[in-house]
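Beneath this line is the structure, given in structure tokens, with notes to follow.
Only one protein chain is missing; all other protein chains are in place.
On to subunit A.
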């Protein structure tokens, strides 16, 4: 097992005035190349903070992130993020939103025509080429998230970070998009780290599920391997015993051993 992405003893302490809160405590995790890893936990457990640390948008108080054995501590296109609320720039068209990142990342290595073709290639991957000249306000939530994924993929990231990418979508759109992401992962072999609070989503998509304890001072409580063959089909898995067992394990962790304290 080779560590591609390594989280090394990460602590995160927020300080506001005299008050300090320890959000994350001693997070250690290694992710192999091409793996799909989900981080699951109750809201407020600091999983988004962890993703921000990996993305370089916030810094860890102690410890660090290693990507291919080199420390990374500032944001960059090698760790492209798909944000929960899509974060497309509303004044740019779908094409221009993807092009923004492509122009920066491939400024020297690709010609104008190649960059244009690359943008369209990525829009085609998420089946959004037909909306290239639309603005984000003119397309649906699911479509926006597809464009968000295309924007991230187009930067050819070493690790793709998904921050609850399907959280704001309705159940049908979510299932459709999950299938698309699975197909993309299968095709491109990206290393993907996804934050989620949806148990089915985690089991369906992941090779490994990282379960986090409740905050403050959230730790990694348990890491579960999901030994299901790919490609996975949602309908067949519904009765698959391995799938059900994995699902049971995660549910037990979240609702029995680490019940959300504030939940009524």
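Everything below uses one rule, namely that contacts are C-beta pairs under 8 Å (C-beta built on N, C-alpha and C of every residue); 3 or more make two chains touch, one makes a residue touch a chain; residues count from 1.
Just so it is clear, contacts and distances are computed from a predicted model.
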Problem set entry | Name of the absent chain as recorded in UniProt (options "Dihydroorotase", "Cytochrome bo(3) ubiquinol oxidase subunit 3", "Nitrate/nitrite transport system permease protein" or "CoA transferase subunit B") | "Nitrate/nitrite transport system permease protein"
Problem set entry | Residue of A:89, A:117 or A:251 touching the missing chain in the full complex | A:89
Problem set entry | Among A:56, A:167 or A:221, residue touching the chain not depicted | A:56
For this session: Touching the absent chain in the whole complex: find that residue among A:6, A:110, A:135 or A:208.
Result: A:135
Exercise. Of A:53, A:80, A:119 or A:254, which sits in contact with the chain we cannot see?
Worked result: A:80
Exercise. In the whole complex, what residues of subunit A lie against the chain that is missing from view?
Worked result: 55-57, 75-77, 79-81, 83, 85, 87-91, 100-101, 104-105, 124, 127, 129-131, 135-137, 155, 179-180, 183, 186-187, 231
